[in-house]
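Beneath this line is the structure, given in structure tokens, with notes to follow.
Only one protein chain is missing; all other protein chains are in place.
Take a look at subunit A:
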């Protein structure tokens, strides 16, 4: 059997650093230039999770209002959702709620209560006095949403990025694997010879 593919969706307001985080994680690169993502983009990365080699497919979505609704097709079958905000922007933190809702509505996972999210507070490299969201506030929110794992990151200085995505892949794999063993075996069908079924192969 081929390698497991984990589908990860990254959501958050425009400019919080979703693309940069992904780039840092996958390509170990950071660029100061801001280039808005149009629609969606994805990167893949091979990772070891619990001694298993898996392929992570990271979907970077556009944070701009005009692209916000990408539709059900993109979100379908996601194994983990990463919510990103900018610790220096209170607004980007406050919209996490609606990003989470948007995801749950669009992806409609079978068990929304236990669907794995990971929250990243990005841009902690910026000077302290610009910070608008405290760690405590963020952690309280994460706890209230069912103990979502929380990381404070800097895509620019590669702080905590690796660790955060390790948790992402681990939780994604767990979500992917659970319950999958339970596959029911359909009953053989009853053959009703008397009911007419004709296809024209009158041989």
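Rule of thumb we're sticking to: a contact is a pair of C-beta atoms (placed from the backbone, for glycine too) under 8 Å apart; a residue touches a chain by one contact, two chains touch by 3 or more; residues count from 1.
Just so it is clear, contacts and distances are computed from a predicted model.
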* Structure fact -> From the options "BHLH domain-containing protein", "Vacuolar fusion protein MON1", "DNA polymerase delta subunit 3" or "NEDD8-activating enzyme E1 catalytic subunit", the chain left out of the display has the UniProt protein name "Vacuolar fusion protein MON1"
* To do: Have a look at A:44, A:98, A:114 or A:140 and name the one touching the chain we're not showing.
  => A:44
* **Touch criterion as defined above, residue of A:49, A:107 or A:164 at the omitted chain** => A:107
* For subunit A, which residues lie in contact with the unshown chain of the complex? -> 1-5, 7, 38-42, 44, 46, 55, 57, 59, 65-74, 76-79, 107-110, 175-176, 179-180, 183-184, 186-191, 193-203
